[in-house]
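Missing here: one protein chain of the complex. Every other protein chain is in place.
Right after this comes chain A.
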Amino acid sequence: MDTQITLRVDGAAHPLTVDTRTTLLDALRERLRNTSPKKGCDHGQCGACTVLLDGRRVNSCLVLAVTVGDAEVTTSDGLAEGDRPHALHRSFVEHDAFQCGYCTPGQVCSAAGVLAEARAGWPSAVTDDLHAADAELTDEEIRERMSGNLCRCAAYANIVPAVAAVAEAEGVRR
């Protein structure tokens, strides 16, 4: 069954027709041809399709497009301001935090989500103090919080310092 929706993606509204079975990922990639989020498994197992939905990270392959409503979808491409790359973009390039680059937009969106979660004081499975007002992004915290994003090239040891450098600049890591 087809239905009309409007998706707000990277600051622009897009009216479009989707099948009620269409995932947010397929709506982006196949209908809007926004291919910044990648498809690596279509089952929420790899994280390559990670986007921000109203600022929170989600696997867009596990979200049906018809359920998105007015929420703002932000892809890695949308984190840039025009030609100006996001601090995470620059840090990932500088730390060579990828090789083939296919999981990378998902890693970047996930990292943006991690920074926001830390600022909001959300603990992770390795956080000692569950009631702290903010969460310091130690290497161990970054490793844990970024573990939903697989990188088969195994750039993990570069992803951690790439995220740490931005966390430090943003004051969620000392």
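Note that in this section a contact is a pair of C-beta atoms (placed from the backbone, for glycine too) under 8 Å apart; a residue touches a chain by one contact, two chains touch by 3 or more; residues count from 1.
In the analysis below, contacts and distances are computed from a predicted model.
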### Message
So one subunit is absent here. Using its UniProt record, which name fits best from "TIGR02186 family protein", "Xanthine dehydrogenase YagR molybdenum-binding subunit", "PH adaption potassium efflux system PhaE subunit" or "Putative cobalt transporter CbtA"?
### Response
"Xanthine dehydrogenase YagR molybdenum-binding subunit"
### Task
May I ask which residue of A:55, A:69 or A:101 touches the chain that does not appear here?
A:101
### Summary
Among the options A:14, A:119 or A:143, the absent chain makes contact with A:143
### Query
Tell me, which residues in chain A touch the chain that this view leaves out?
19, 21-22, 26, 29-30, 33, 35-43, 45-46, 48, 75-77, 79-80, 85, 88-89, 92-94, 96, 98-105, 108, 142-144, 146-160
